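In this view, the complex is presented without one of its protein chains, the others remaining in place.
For chain A:
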């Protein structure tokens, strides 16, 4: 008897399913016949890659991967090789990794301004690379809307790789190992700036950092599985200083325990200078954007000194001293979030030495050692 009870609804469901399926406006699927492609003797079919995000990151919106550049195993492998490829520079002297070193959370090692292909100095601090899939613009002033677009930049930049894209394409086309890798990743497409930047963008999208003591602390509070230590007593006190509106008050820009990105990717002026650089205004041409820069993530700070867009601070202690006493209240377009209370000295925090120590300890605990040692990210 029981079995029949199950069967009737079951059969009805099957009929229902068939009907739903039959309602789909079906585009007849025609067999794909490669035309005009004489290197297509071997048929390649790139393998879709499933990006694993830390469980705790489900507190964030699901990141969007562009439809025209889905992640594939072959694309990521090629992108990684290209990221470490010196042929992308004019004299084959530097690769992306020269300024974005995996040992330093893909930032340059301890310099304010990285050196380009001819040893010339840059004018803005290189940025670390992680969790880029969550950002909606790239570079300090957000002038690149997508990663693919960002990657066009450094290759031809006069202070970076100084190479032309056609030259890069020729160098890669002449290297048989690349011919195979490109064919596997982008069957039927040519080796050019588009496929090269697509491949590198795929690799960059896999750079996910989400395993710091702070992630473990806040993730476990929400019941997510964790993998490593939580915060110490000192670091916890530091988080209180960070969050307290009458102390650090860092939350409005850099986030909180429910935002593991530690930024909201907006553009703000945190009051570094009375006459600041143009910043975001270079993109929007608005006077109200002068001095605003992308709020950087506070993740992996122990690897990314010096700090700020011009690398002016060498240590986190200096950064904290700046926020405590050094904010320039008359900087144009300074964010109101730099003021902690009403009145003339509202921009001065007056943290105790203990508060400062604790705050620095917390900032360091946002660093993720497993990210800088991840073998998947290395050649």
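Definition applied: a residue touches a chain if its C-beta (ideal position, glycine included) is under 8 Å from a C-beta of that chain, and two chains touch if they have at least 3 such contacts; residues count from 1.
As a working rule, contacts and distances are computed from a predicted model.
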item: Chain not present in the shown complex, as UniProt names it (candidates "Amidohydrolase 3 domain-containing protein", "Copper-binding protein MbnP-like domain-containing protein", "L-lactate dehydrogenase complex protein LldG" or "Acetolactate synthase"); value: "Copper-binding protein MbnP-like domain-containing protein"
item: Of A:51, A:145, A:170 or A:222, the one touching the omitted chain in the full complex; value: A:222
item: Residue in contact with the excluded chain [from A:49, A:83, A:113 or A:134]; value: A:134
item: Sole residue of A:253, A:319 or A:359 that reaches the chain not shown, by the stated touch rule; value: A:253
item: Touching residue (missing chain; options A:51, A:123, A:145 or A:287); value: A:287
item: Chain not shown, touching residues in chain A; value: 2, 5-6, 9-10, 12-13, 15-17, 19-20, 22-23, 58-62, 134, 222, 240, 243-246, 249, 251-259, 261, 264, 286-288, 334, 336-337, 339-344, 346
